[in-house]
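Coming up: subunit A.
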Amino acid sequence: MLVNQFLMLGAVLFCIGVYGVLARKNAVMVLMSIELILNSVNINLLAFDRLNGSIDGNVFALFIIAVAAAEVGVGLAMVLLIYRNRKSIALDELSEMKG
Partner candidate 1 sequence: MLASLLAFARPDVDYHALAPEIVLAAGLCLVLLLDLFVPDHRRWITGTVAGFVLLGAFIPVATLAVIGGDVRSLFDGRYVIDEFALALKGLFLLAGYVVVLLSSNEMEEGGYHQGEYYVLLLTSVLGMVMMASSRDLISVFVALEFLSIPAYMMAAWRKRDTKSNEAGVKYYLLGVFASAVLLYGMSLLFGLAKSTKLSEIGAAIGDGSKAAAVLGIVFVIVGFAFKVSAVPFHTWAPDTYQGAPTPVTAFLSVASKAAGFTGLVAMVYLAFPMAKDVYQPFMWVLAALTMTVGNLLALKQTNIVRMLAYSSVSQGGFILMPLAVAGTGDAAGPALKAVVVYLLIYAATNLGAFAVIIAVSRTTRSGEISSWGGLFNYAPGLAVMMTIFLASLAGIPPLGGWYAKFGAFRAVVDAGSGWGYTIAVIGAINAVVATAYYITVMREMWMKPAPDGRVSAVKVPSPVVVAIALCGIGTLLMGVLPGSVARFGDLADLTHAFGG
Partner candidate 2 sequence: MIQEQQWLLSLGTFLPLAGVLVMLFIPRKNEVLAKEVGIVTAAATLLVGIYTLTQFDYGQAEKLQFFTTNEWIKPINATFTIGLDGISLPLYILSMVITLLVMVYSWDHIPEPGNAKAFFILMLVLQTGMAGTFIAQDLILFFVFFEVVLLPMYFMIGVWGGENRQYASLKFFLYTMFGSALMLVAFIALYITSKSASFAFADLTAAGANVGRTAAMWIFAGMFIGFAVKVPMFPFHTWLPDAHTQAPTQGSVILAAILLKLGTYGFVRIALPMLPQAAKSWAPVIGVLAVIGIIYGALGCLAQTDMKRLIAFSSVAHMGFVMLGISTLTPLGINAAMFGMVAHGLITGMLFFIAGSVKERYHTLEIKRLSGMLIQMPRLGWILGFCAMASLGLPGLAGFWGEFPAIISSWNPAEVLVANGHEGLYRGLTIVAALGTVLAAAYLLWLYQRTSFGTPNPEFAGDHGHGDGHGDGHSDIHDVGIYEWIAWTPLLIAIVVFGVYPQLMFKVMDPAVTHLFGK
């Protein structure tokens, strides 16, 4: 197995995530796309661990998962907040401040 199989998959996921992040209007969908990106990083880390025989990547991945969870929680809280104030979670409408 080539390490690049995993890495390339990670790259593809990353880019799909990026696309999602940029294209999606719905805040929840954006959060989902972010998860794709974070997963691609985890794949990378674990692939490298496997390649290099190290464990640090595993630890790193665990940290990322935990942080991601926290982030999602915070993110959703904010989504709820704007939803309550604006009755919409369309991100592009959030442009009260600009210029």
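Regarding selection, all candidates are chains of the complex that A comes from, given by their letters.
To be clear about the criterion, a contact is a pair of C-beta atoms (placed from the backbone, for glycine too) under 8 Å apart; a residue touches a chain by one contact, two chains touch by 3 or more; residues count from 1.
All values reported here derive from a predicted model rather than from experimental measurement.
Student: Sticking to the defined contact criterion, which numbered candidate from 1 or 2 is in contact with subunit A in this complex?
Tutor: 1
Student: Mind pulling up the subunit A residues that touch candidate 1 in the complex?
Tutor: Where subunit A meets candidate 1, its residues are 7, 14, 17, 21, 27, 30, 34, 37-38, 40-41, 44-45, 47-48, 51-52, 54, 56-57, 59-60, 63-64, 67, 70-71, 74-75, 77-79, 81-82, 85-86, 91, 94-99.
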